[in-house]
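Here we show just some of the chains, and they stay where they sit in the whole.
Going by the order they are written in, the chains are A and B; count residues from 1 in each one.
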């Protein structure tokens, strides 16, 4: 957004503009780019898994978790956002690296987080004291203002994708943050989380046995199911593709109690494409991060073509048409701000012509 | 509801009352019992499994399905309801008997139905063409205006509990009914229903792959998950009872997409009690049918004590306190009209003192 001046401006106008500036006022008629015809905030952008993995691994060697922060996280910093460590205006995307026998201590914050596991096995994350195991392809939630710490008891590192609504919550000036105790939670890993034990069967709601929450605002407005296992996701997608004629299938991760998106601000989905399938080009208000879980193919976003393989991540900006083509059978994890866009009354979507 | 006359009524009053009757009008001041202080419509009532099973079996020998009707069903007819074949003012309860190699042909109706399997195995019910297997402890739905037919390919009969909102829908004068074709649906039994393949995992919602409905009113306002398997129900109850100090646990069967009750008019729950446990006495507006799935114990309903074992069924009338005590570990299936009572703004519940 820039302002323009007019050669013909006379002295009185100069005075007016000076007085306005002094009074913390700006004349609308000099503001340009304030109201673009369509969303134009970002260009598409891709980060390569090869690079992400190599840099995360080097960070694992060089930086201890307590050295500089609570977490060993590399955030996707979109070059259009002027140095902010954000993937889009509303979404935080990152890779987190937890080395063998490492632990990330407890904290909590109003931004909501989710993890999608890319590599490694057997890590435990404690969410409000509930131990949730993490394995490849699993989606694990740490909702708004829930305590969480991570624990890798194994001999191999784990790398996962972190998705948060942090940029959005920051722009709402609604961030709360609290450090937990330095001592790790004492827990005996059990066969499964309390969350899954209570909410793990479709259509069966426990009565009078609500899961513990912290009682803080936001801490109870989320899915009580904290882990969505890859085996289940895979089974549903497989079944959906058995319907004759189907070339692609999508499941949305939802709150099993309300049927709504997992978080009030975030939508997560897994998209499966048969080899050779090409999706229609669709554009939608709101931004998304796509993370390739397996397979390979290409996506045209806003006219820009990305070739991708496992672990690659790319941003689809608001209103940019998105069109996938799978070279091999492919599974793509998607994170977007769709629920909030809808809540704001701004949802809009359309199918456009193929982009070539 | 009766009317009363007064000795002092003079002739003019007699004339008035006669004229009112001719005009299809009734004077409110002569109506008694129209507005009782509290709900008083029904007494508690119990039906014994031994008798239900024996009579259903005899009906299986003597009455073919095509002889007198579409279904071999014995309806619980509450003696307080003046000969109506209804368990309560709002609920239909029955046992249905489907012999070896028998088939019940297709029909559909606006009243919603559910089946809870008590004995036998391997029956298929086709719901809008989707083949749903039925085994003991399973809850299977045939929602409002969905086509359904039953097919027993095995050598043993099956007996299940039928629960419907038929009395309610009749009192709303909203019954629609349609016979299906006489020829049975040709289908190859598959490993599982389309419904379960798509909606069988907690928190995973298929996108853009809605199940087929008939497109008739009411036919789409229900849970898309048509079967709730006993293994899942049992696992959730078991996990809930692992929480220290818990003596009983309840799961509600819900629509996995909306989190609401399985039907707009019906609530279904499974209650598990540890041996020796006694629940508080609770009364609620709205009526319920309790079906003992396994175990034994006693229930005091409205001051009346019932001893029960597997297969026994009893009615808890509106506002009558209900208090269970398990002699052995017990599982009780409950069906009620709670969602409609709530929708009408009439929900009310309270814990009362033990009844004895």
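Please note the rule applied: contacts are C-beta pairs under 8 Å (C-beta built on N, C-alpha and C of every residue); 3 or more make two chains touch, one makes a residue touch a chain.
Small disclaimer: the values here were computed from a predicted structure and weren't measured.
Student: We see 2 chains here; how many are in the full complex?
Tutor: 4
Definition applied: only the chains that are shown with their structure count from here on.
Student: Show which residues of chain B lie in contact with chain A when the two form their complex.
Tutor: Chain B reaches chain A through residues 197-209, 223, 225, 228, 232-233, 235-236, 239-240, 242-243, 246, 249-259, 262, 269.
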